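Heads up: the structure comes next, in structure tokens.
Of the protein chains in this complex, one is absent; all others appear in place.
Chain IDs A, B and C follow the sequence of writing; residue 1 opens each chain.
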Amino acid sequence: MTGTEFSVRDPDYERRVRESFAAQSFMATLGAEIVALGPGRCDIRMAYAPGLLQQDGFLHAGALATIADSAAGYAAYTLMESGDRVLSVEFKINLVRPAAGEAAVARARVVKPGRTITPCTAEVFAVRDGHETLCAVAQLTMIRIPPDGS
Amino acid sequence: MTGTEFSVRDPDYERRVRESFAAQSFMATLGAEIVALGPGRCDIRMAYAPGLLQQDGFLHAGALATIADSAAGYAAYTLMESGDRVLSVEFKINLVRPAAGEAAVARARVVKPGRTITPCTAEVFAVRDGHETLCAVAQLTMIRIPPDGS
Amino acid sequence: MTGTEFSVRDPDYERRVRESFAAQSFMATLGAEIVALGPGRCDIRMAYAPGLLQQDGFLHAGALATIADSAAGYAAYTLMESGDRVLSVEFKINLVRPAAGEAAVARARVVKPGRTITPCTAEVFAVRDGHETLCAVAQLTMIRIPPDGS
Partner (left out) sequence: MTGTEFSVRDPDYERRVRESFAAQSFMATLGAEIVALGPGRCDIRMAYAPGLLQQDGFLHAGALATIADSAAGYAAYTLMESGDRVLSVEFKINLVRPAAGEAAVARARVVKPGRTITPCTAEVFAVRDGHETLCAVAQLTMIRIPPDGS
């Protein structure tokens, strides 16, 4: 929520995040891409597309949740070590406005990096004519899986 | 989760649910279909597919959340009236096991039907060789939008 | 999350909030008091006390959740109308650090005021020697009950 600065343990975190993101085939299905990345933060953008909608023509809550979840996972992953993996323990999302416009962008931030558990928050904005409107807020819990799996 | 029986207000609820489901283009993108429907309950199945995965080759948490969300929305919608609409207020999901196998199925149940708010729960199972393993549990809140939008 | 300004419908909201708060006997049991109040925001402080602890001597997660819930309810209630009531639909809280020190303070903010549903966020800080450390983050959903109960 605040402008907290986090320090990374793996200076090569960006390559690690982008390789993992590229391996998430569901991101390609959604047309999602990472548009910002830094220590403890990741933003993912998904263009409005005819195959991503709910019954009223808005972006499906599940699609918004998906980019929030991936963004939070990678926000947490920026602060982990080489060889670590990251998984979602759980997440919760409130849909506060229907998401219309040309795209949605999820901005995830680490709340507190942990040796095992990393809680994150995310805000999802609908983008219309370049203007952003908040359409969802999420709270997410990520877990670090070290190389030995312990 | 229990065997509570709910009575419907709109005997033609199934047509109403299936029309709305058909209008959710994201369900087609996921290859999702309704496999069971009754008063206060809806099950949605999604076949494992190469475009729905996270970085380790399992079904993406967001895809699991999406079918849980739609199933809960339609479970709630079975108990609403003709002319009503349904929207997700919020949902929370715990991922308890990686989802591998040939499909995932979300089974959503209404906890208590409300004039405005309908809380639901859902369990998501991974299906392998016809055997089901629990991979996620969710708790979801739906809202009824009456015809006058009030 | 941001410095959004909300406008009130009931200029006498503070009296209404404080009367409701005074009627919450559980707040007195916790030694909790409102320490800040404004349109769309409410902060509640609870002194560390020997009867509020979990098994390791920290403030119980349930006590932290309670002040977050009340703070969010009253943050939402500041924006409602005279005669309205407010209830919690649901909330979710992540405990990010043990809460030690001389007090805890929950700072709740409205995300978006709604005619029916008002989503809020809250941060809970542990206070030690006047210094605040984040110990929990919450996301909460409040509902307005209008005078006619509809």
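By our rule, contacts are C-beta pairs under 8 Å (C-beta built on N, C-alpha and C of every residue); 3 or more make two chains touch, one makes a residue touch a chain.
Owing to the predicted nature of the structure, the values given are computational and were not obtained by experimental measurement.
Every visible chain touched by the undisplayed chain in the complete complex is listed here: A, B, C. Of B:R45, B:H60 or B:K92, it is B:K92 that touches the chain left out of the display.
Residue C:D69 is the one among C:D43, C:D69 or C:E123 that touches the chain not shown. The chain not shown here is touched by just one of C:V8, C:V35 or C:L53, and that residue is C:L53.
As for the chain not pictured, it touches chain C at residues 20-21, 23-26, 28-29, 50-56, 60-63, 65-67, 69-70, 85, 87-95.
Considering the complete assembly, chain B touches the hidden chain via residues 1, 92, 94, 96-97, 111-112, 119, 121, 134, 137-139, 141. For chain A, the residues touching the absent chain in the complete assembly are 89-90, 92, 115-117, 119, 139, 141, 143, 150.
The definition used in the following text is that only the chains that are shown with their structure count from here on.
Mean C-alpha positions place chain A and chain B at a centre distance of 23 Å.
Chain C has its Cα centroid 27 Å from the Cα centroid of chain A.
The geometric centre of chain B is 31 Å away from that of chain C, both derived from CA atoms. Contacts with at least two other chains are made by residues 92, 94 of chain A.
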